[in-house]
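Omission of a single protein chain aside, the complex is shown with its protein chains in their original locations.
Presenting subunit A:
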Amino acid sequence: MSHKIINPSTSVAQHPAPQGYDYTIGPQQTLPDLPQSMGPSSASTFASTGISTTGPSAASAASSTNLASGPSVYSSSLHPLAHTQQVSLAAYAFLFQEMVAQARNASKSVAEIELRLHRHGYHLGVRLLELLNFRSSVNASSRSAFFKTSTAGPSSTSATVSSSAPSAQLHGYHSHGSGDAAGATAAAAAAAAADDGHALAHSISHMKRRDLTMVEILQFVHSTVWTYLFGRPSDDLVKSSDRDNEFMIVDHAPLLTRFISSTNVQCDFFVCGVVEGVLDSACFPCAVTVHSVPDDKFPEKAVFVVRFESAVLEREALRA
């Protein structure tokens, strides 16, 4: 299929600043202040041939697609308060059920269903690591300052405008407005961001240190990731006594599969995918599986088994 071809970056020069992610090209820098122009004809060219043949003529027809007028995803805030914070578990359960049904219809075997669920979760996991680290880097004092600014107004913003160099870089990604903010100085951007009370980046002076050992990253999964996903830490984190590379995360009552009666398909493979995505993107290659271990007290009890690759053990031995 043509869409599987990823063109080398030489094709970038032929595009007059396309907006958004173009899967035929791969990641590109998109700056809010560049003139946005991408014609519908060029989009169809990508889809049909995978070869970029966009010329200025296509760009001039861009006015018909008003993509540029929409707010860019890069200018929206990452702050947890900037979006809808919660939806009902029922809505999620319905969606989850449809996802499982979809996976079932597209698969021929149980293993394939589980693989599909796993892949769904994996996509979440690789995104979560960055996001959660970013959010936990917001220290307590600036966080409280944020809450003040969002409620009390600009009077208390002075506490948050203490940007150092790394945070100034972050402003670039989160600058508001349609373009002129990108060229503004860090201080001005910080002030503007503090004014509207939505930018999170400016209140970070130090990014949280990355987790470097297996135990640290697993504790991150056990506490931070679990709390983010399910509103509580997981019930236990256990190291296998038999194998060095094996750890177990225990959940007594998995939230997502609460409404799914026990079947031969383990729908918790979705959560496995999330965990594996987080660990993979933190450079801890591993395989995660789930096993349901019902006992008298917790009939729904599930154990997520994390098996790190031997390379991780070797690396850890070198550091010790």
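Convention: contacts are C-beta pairs under 8 Å (C-beta built on N, C-alpha and C of every residue); 3 or more make two chains touch, one makes a residue touch a chain; residues count from 1.
The criterion applied here is as follows: contacts and distances are computed from a predicted model.
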## Note on the structure
The chain missing from this complex carries, among "Ribosomal protein L22", "Anaphase-promoting complex subunit 11", "Gamma-secretase subunit PEN-2" or "Trafficking protein particle complex subunit BET3", the UniProt name "Trafficking protein particle complex subunit BET3"
### Query
Which of A:Ala106, A:Met207 or A:Val293 sits in contact with the chain that's absent?
A:Ala106
### Query
Which residue among A:Arg104, A:Arg119 or A:Lys208 touches the omitted chain?
A:Arg119
### Summary
Per the touch rule stated above, subunit A touches the missing chain via residues 1, 3, 18-23, 38, 40, 42-44, 46-47, 65-73, 76, 80, 83-92, 94-99, 101-102, 106, 116, 119-121, 123-124, 127, 228-231, 255
